[in-house]
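Partial complex: the chains shown occupy the same locations as in the complete assembly.
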Amino acid sequence: MPLETRYSDYDIRGHVNNATFLTYFEMARRHVWARLAGVTQDFNFIIAEAHIRYVSQAKFGDPLAVDITTTEIRNKAWVWTYRVVDTRDERLVAEGSTVQVMFDYGSQRSMPIPEALRPMLQGA
Amino acid sequence: MPLETRYSDYDIRGHVNNATFLTYFEMARRHVWARLAGVTQDFNFIIAEAHIRYVSQAKFGDPLAVDITTTEIRNKAWVWTYRVVDTRDERLVAEGSTVQVMFDYGSQRSMPIPEALRPMLQGA
Amino acid sequence: MPLETRYSDYDIRGHVNNATFLTYFEMARRHVWARLAGVTQDFNFIIAEAHIRYVSQAKFGDPLAVDITTTEIRNKAWVWTYRVVDTRDERLVAEGSTVQVMFDYGSQRSMPIPEALRPMLQGA
């Protein structure tokens, strides 16, 4: 998924700011979740944990893309893993992961991943 | 009101990004609105218009402050005017204004400024 | 130009935050400026003024686009005018304008718009 970067993503050194990568991860999540529509419209998740490793600098103008993979599925939670690359040469810019917990906003509690969703997450 | 700037407020040239000033205006509004509490907790407004004039560059590290003044009160709307200055020498960095319209989210309609609020806005 | 909105563009009411529109304008400028490449790579401008009028609410999920038109060309400055619309029905969400001043970062001074750039701005 190609990333449309914004001028405000860059810091005073001309590099993508370290906090911005979590926003890139979020864009990837939203993209995947929208693709799973039909099932996902009734379900919500919260982010329990996030981890990022900054590998190389993304400079102003570098064309970036992010990919997202499901790397673990537990009872109530799953892990998505991300790679942000420079699309010109697949150079790795940053990689990371987030832990999502299925969440019922009505009861304000975590809940098991619905059966209908499990295979879709696996295929994501 | 002194502004706590953030690293992400600055662009790749090391200046406060032009879009960030609207966030500074927002911080000033929130500050004023909180001071009027007791009355304001029951009322809402929406922003109908915003104008900014960029006067001089705010560089990374420059200590900034924003002030806000009510400069016009109409039937349903009022104007707040802002000045962002460098606190070391009162150098003007940017100035602007926003038009607020009293809004009832229940009926999704604009409404007259409540009588109890008018003198408070005047004094703001 | 279609806008790739981000989750963080929306405020607690689920509407695009008023400050975010200046970022949308910036994305449109960057897009136009990149199209004029060849000429524009040697030139810079600063933003002297910005104006926005909020016409209707952009809710989470509304597909948005922005267009940009040159509406005035002076000696050292020009005006770009923007319209942000909901692409489903061309409903106007916000409109605004910014004044750009040609700027020489070397001498830190404004400068006349180069002759080579004038027709390109006119066509933008």
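Letters A, B and C mark the chains as written, and numbering starts fresh at 1 in each.
Following the convention adopted for this analysis, a contact is a pair of C-beta atoms (placed from the backbone, for glycine too) under 8 Å apart; a residue touches a chain by one contact, two chains touch by 3 or more.
Since this is a predicted model, take the numbers as computed values, not measurements.
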Where 3 copies are displayed, count of copies in the complete assembly: 4
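Convention: only the chains that are shown with their structure count from here on.
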Between chain C and chain B, distance of the C-alpha-averaged centres to the nearest whole Å: 22
Distance between the centres, which are taken as Cα means, of chain B and chain A, whole angstrom: 34
Length of the line joining the C-alpha centres of chain A and chain C, rounded to whole Å: 29
Residue numbers of chain A (touch at least two other chains): 7-8
Residues of chain A touching chain B in the complex: 7-8, 10-14, 17, 19-20, 60
Chain A residues within the chain C interface of the complex: 4, 6-8, 23, 26-27, 30
Contact set on chain B toward chain C in their complex: 13, 18-20, 22-23, 26, 46-54, 105
